[in-house]
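All protein chains of the complex are present and in place, except for one that has been dropped.
Let's turn to chain A:
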């Protein structure tokens, strides 16, 4: 039996196709932060939020990404109601969380997880959103990603993660740090059992997310121009007392230094992931050895 057949029997809640639109700021025009070109929002959306003039990839919210990536923009969401608490009683954290939730009515924290399909092939996905608390990883991000990996393991499905993050959620200090170990340990089990993990770096992916699950893909992809690294540019410039080149830590820079498999334009992202998934689909009568 093909995975595809299994998948088509499942019932899916149609969710997010209407959601992304709510995330788009009011106004008809957008100005490219890279080249300054002003474009109609409608045109920009049609172009998958890539600047038609310079190719700059605008940052996407989790739901926009899901809408562009999954078949019919459909996601069966996991753990939608999970939200952050304030375990350290860190000054100002509760208020900041409330503020972030109000700013992002479609998000409870910086990651959305669930199941969907790409070109008919089922996949478990985790999509991070930089809009929420700079995509920082606290207990909720770590837990949701770990659960998603465990679900992929249990259901023998591939795992796909789109990362974007400023790093650790400082307000959860040590608990935030430990999410790096938790998610990586889940990948150890999943990948150790033969599970396929495709990791996509989007702009920006730094610190604790870059230094844990995001770097552990069997295939590590990135969007053009995405900033990917461990330490931030300012800290590094202070340490080495030198100016860094403009392209430092970009996806292209990282690929040149052997840290990435592929830089993929947004318009080709779904096709590329679909191809990878297809390459890992065992077909009856074609598998060798047995």
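Keep this in mind: a contact is a pair of C-beta atoms (placed from the backbone, for glycine too) under 8 Å apart; a residue touches a chain by one contact, two chains touch by 3 or more; residues count from 1.
By our rule, contacts and distances are computed from a predicted model.
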Missing subunit (named according to UniProt) among the choices "ABC transporter", "Glutathione import ATP-binding protein GsiA", "Thiolase family protein" or "Acetyl-coenzyme A carboxylase carboxyl transferase subunit alpha": "Acetyl-coenzyme A carboxylase carboxyl transferase subunit alpha"
From A:39, A:61, A:100 or A:139, residue that would touch the chain that is not displayed: A:139
Touching residue (missing chain; options A:84, A:129, A:164 or A:202): A:84
In chain A, positions touching the absent partner: 10-15, 18-19, 76, 78-85, 87-88, 90-91, 105-106, 108, 115, 138-140, 142-143, 146-148, 150-151, 154, 167-170, 172-182, 184-189, 191-192, 207-208, 210-216, 228-232, 235-236, 239-240, 242, 244, 248-249, 257-259
